[in-house]
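To keep things clear, I will list the structure first and then write my remarks on it.
Complex shown without one protein chain; remaining protein chains in place.
We call the chains A and B, going by the order they appear; numbering starts again at 1 in every chain.
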Amino acid sequence: MTYFEKAGERMYEFTGKIFPYTRSLTGQGVRDTLKDIEEYISVPFENEDGTTTDKGSMPKLKIADIPSGTTVFDWTVPKEWVIREAYIEDEEGNHIIDMKVNNLHVLGYSAPVDEWVDLEKLKQHVFVEEGQPEVIPYVTSYYKERFGFCMSRNQLDSLKPGRYHMYVDSEFIDGNLNYAEVIIPGESDREIMFTTYFCHPSMANNECSGLALQSELIRYVAAMPKRKYTYRFVFNPETIGAIAYLSNGNNLEYLQKNLEAGFVLSCVGDNNDYSIIESKYADTIADKALKCVLKYRGSYSTYNFHFRGSDERQYNSPGVDLPVVCYCRSKFGEFPEYHTSADNMSYVSAEGYQGSFEVMTELITAFEKNGYYRMKVLCEPQLGKRGLYSNISRKGTYDGIMLQRDVISYADGRNNLFDMSERFDVPVSEILQVTDKLIAADLMEVD
Amino acid sequence: MTYFEKAGERMYEFTGKIFPYTRSLTGQGVRDTLKDIEEYISVPFENEDGTTTDKGSMPKLKIADIPSGTTVFDWTVPKEWVIREAYIEDEEGNHIIDMKVNNLHVLGYSAPVDEWVDLEKLKQHVFVEEGQPEVIPYVTSYYKERFGFCMSRNQLDSLKPGRYHMYVDSEFIDGNLNYAEVIIPGESDREIMFTTYFCHPSMANNECSGLALQSELIRYVAAMPKRKYTYRFVFNPETIGAIAYLSNGNNLEYLQKNLEAGFVLSCVGDNNDYSIIESKYADTIADKALKCVLKYRGSYSTYNFHFRGSDERQYNSPGVDLPVVCYCRSKFGEFPEYHTSADNMSYVSAEGYQGSFEVMTELITAFEKNGYYRMKVLCEPQLGKRGLYSNISRKGTYDGIMLQRDVISYADGRNNLFDMSERFDVPVSEILQVTDKLIAADLMEVD
Partner (left out) sequence: MTYFEKAGERMYEFTGKIFPYTRSLTGQGVRDTLKDIEEYISVPFENEDGTTTDKGSMPKLKIADIPSGTTVFDWTVPKEWVIREAYIEDEEGNHIIDMKVNNLHVLGYSAPVDEWVDLEKLKQHVFVEEGQPEVIPYVTSYYKERFGFCMSRNQLDSLKPGRYHMYVDSEFIDGNLNYAEVIIPGESDREIMFTTYFCHPSMANNECSGLALQSELIRYVAAMPKRKYTYRFVFNPETIGAIAYLSNGNNLEYLQKNLEAGFVLSCVGDNNDYSIIESKYADTIADKALKCVLKYRGSYSTYNFHFRGSDERQYNSPGVDLPVVCYCRSKFGEFPEYHTSADNMSYVSAEGYQGSFEVMTELITAFEKNGYYRMKVLCEPQLGKRGLYSNISRKGTYDGIMLQRDVISYADGRNNLFDMSERFDVPVSEILQVTDKLIAADLMEVD
């Protein structure tokens, strides 16, 4: 197994490491996560050509601090949430739930509380997931101050009448919202962007998986011997983080000028079918390219933009209008484990990760090779004299070279790699085999 | 019931009043009809805000006289037809048919005759409707001079051999072709046009219904507290009247410059499914808007331009090319009562009229509110702080506000109200609820 054939295992392992942190829009959990990512992407490794990509040569994670209260477009960066302890205690002193056991037990951005109440009163502050009685739901209240807890419907039903101690030791302080980015330059200013989010506590697929995949992709891209495109990797809390990112400096204008295609990574570690959420008008090269890759990996689902939910929302918003789609395996909101305690380490797998990694690296390869193809000779070239065509002519002998003939015919400057893949109904990898040969024979150019 | 909820009843009653007149391309029946319309539109009524819209404030019907012999594009205005009496008398002096009983009994534009003939000869001048033996057909001969009568197949079959007196007292005189218009100005010179025709004698749906609906719409528009668009209402004899209208003065050039959308009203008083006849290329805002309204009123039929038949023919003709569609309930030519004595007061109803009135006023409301929507903030706005979004975030809570989110995303200056209705598959009224809120919150603008 080559180094990157083991990417799935590494990502799965890394997921286990960052899974326990209590991430939210802001706070220490976020910073702990970013620190681990920084470490992960800088582990030295041996390239296929025998050279070693070491710490020194790896790109650094650039972390931004956006202070609480900062206006980011229509939004205001909230105070930082400090959460120290959260539990419900019964009369015998048992912690019937405790965020030390599962950090989903505390409402995200819960205000502090320290109060004994009876069962009826307690229930007003507990969220459960009706219909999934065994799971703890994930609930937040970022923009309205309230306190609260989450537990399973079964556990709530089992509570006996009596007195309960609601305890949350939290604080809202003037702090920072963080996002981080890695930019790996290529020959061109044109960019391919990947982006994922870190604002969910212990959930594996809908959070950690995007972080793991994106970190591994950074390693992969950094190790590429040369790059046509510049690669941008953005980590941010969902929604307000993407908004803060776009509103900062000239990020928006720069991306509007230079972004070729962008991909939001979300829920990428399970081993179910692949999914794409299209861009607003489903008409960008990001849509076309990802579909060309997914088409040859078994069945996949296409969701139109109505079904969006992650940061593709911001990237496609009016006035932003960037060519960004969202990539998932099981799409968020469509699997029952979503936003519950069941989205844990058993929902993701090394195999699931490896599949996503292959999709994304195949996509990168395709973009690196992509361009508008153009023949350098008029009429069909004489392929026989170059060994690219059978030298005997009889019924059937040209069957094996039909694709080559099709590629030549449509290499008229109007079709790129993805157009050809779509038109001829063959994987980009097969088109590339043909174009590589024709370019090597000096019969074709690409721009 | 508010005033306009009783529109259907008023229109039905008005239909009964104008039904008996012997209308044709020209003549006294036409002028009697226009006089009644003028009276109808100027009846005072109380507005919802308590003010009274009275006679003085109502727009006047402007009636044009186009003299016989006038060239209107490729046509010549015919002589005016004066019809005084028409019957067939048997040997006993019985009037076996008489236009006093039903004015369909005389061929439209019949020449005079006063002659006793035998039954065989009589039959050469009588039109019946084969296949509908009980109805009197409606037949005209505008541009070739002949005399004739219409009766039911059953009545013709029942005639005994004998002598019959064919009597038509008619005359062709140098007179006028009339049309009429009402223009109600709005803030803009851009116009919404409604047009209908008056050239058929006693038929209820295919004639009177358009006149009644258009008259009621004049009242409705005149009573609107303000208007973005200017509204034009045209009444004319079909075909040559529309041609005369377009050829007169600078009507054509003015409409080509200012017409936003036009609607021919034909057969609008029955209570069957709705219909639209598309414009020539089915690509105008009139097509899209009317379909967006009809879609949510139960099933409706779309006829392409091949099935045209009323004045949409002239408005879509080469060199005219105006954005005009035709609106019907049962489409002319598609119901058996069409162009026969069975198209009488029992074929139309107050309910049928009320449905058409609602379609048209919903259409007017949509146009008044329509525009290309554009967000005034970059990225998604923070809706929670404005009470436009749930302040708790958990699975499912955003379902009810998906439409708002979609409207925001597509408010990028490329989509108008009808585009959104079509794209999101929801009625314009629901889109308007969202856009009204967003405009009120100063988050959106429309132009």
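Keep this in mind: contacts are C-beta pairs under 8 Å (C-beta built on N, C-alpha and C of every residue); 3 or more make two chains touch, one makes a residue touch a chain.
The structure displayed is predicted, hence computed values, not measured ones.
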* Taking the entire complex into account, which one of B:D32, B:E89, B:D321 or B:E358 touches the absent chain? -> B:D321
* Tell me which residue among B:Y142, B:F172, B:Y220 or B:Y296 touches the hidden chain in the full complex. => B:Y142
* Structure fact -> Of B:D49, B:D74 or B:D425, the residue that touches the missing chain is B:D74
* Structure fact -> Those residues of subunit A that touch the unshown chain are 374-375, 377-382, 384-385, 391-395, 402, 405-406, 408-413, 424, 443
* subunit B, residues in touch with the chain not shown (by the definition above) -> 73-76, 108, 127, 129, 137-144, 239, 242-243, 246-247, 252, 280, 305-306, 308, 313-314, 316-321, 333, 338-340
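Just so we're on the same page, only the chains that are shown with their structure count from here on.
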* To do: List the centre-to-centre spacing of subunit A and subunit B in whole Å, with centres computed as mean CA coordinates.
  => 56
